[in-house]
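Shown here: the complex without one of its protein chains, the others still in place.
Now for subunit A:
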């Protein structure tokens, strides 16, 4: 395929004012360490050769979750069309870690970025068949209920996506 899916993903994220960075797998851990704000919590990352940096507390307590500035989670896949990341609910706490801290860093493999919503649903079918839960998160939490647009209401007000190029 000649269409640059990751490029499209990047452009969608930019228009959502979401940070985007492409990193080789070998550099990912280091780049995550550079991207986060302390204190940070996270869940283990399922990408070959990538692990959470030491500064990220994995298996956090409720108190650590509440105090964390940053949450680092993997994304199951990304949808280029809308700049969406798909976060799966797991027992390790991907959902709360991606939701509670004001800053969410989502890590997605380049090969998991699909072009459009339809392709996203292709992936979703398998997850639903296994009775899983997934959230499509696009951009930052937002509300206009107080009269003007404000980000970071109940969910993160800042989001970054790191695309791991797993050549």
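We adopt the following convention: a residue touches a chain if its C-beta (ideal position, glycine included) is under 8 Å from a C-beta of that chain, and two chains touch if they have at least 3 such contacts; residues count from 1.
As a working rule, contacts and distances are computed from a predicted model.
K.L.:
What does the UniProt entry say the missing chain is called, choosing from "4Fe-4S dicluster domain-containing protein", "Pyruvate synthase subunit PorA", "PspA-associated domain-containing protein" or "(4Fe-4S)-binding protein"?
P.N.:
Record says "(4Fe-4S)-binding protein".
K.L.:
Which residue, A:75, A:99 or A:113, contacts the hidden chain when the whole complex is considered?
P.N.:
Considering the complete complex, A:99 is the one touching the chain left out.
K.L.:
Residue-wise, where is subunit A in contact with the chain that is not depicted?
P.N.:
43-44, 46, 58-63, 65-66, 82, 84, 89-96, 99-100, 117-118, 121, 124-125, 128-150, 152-156
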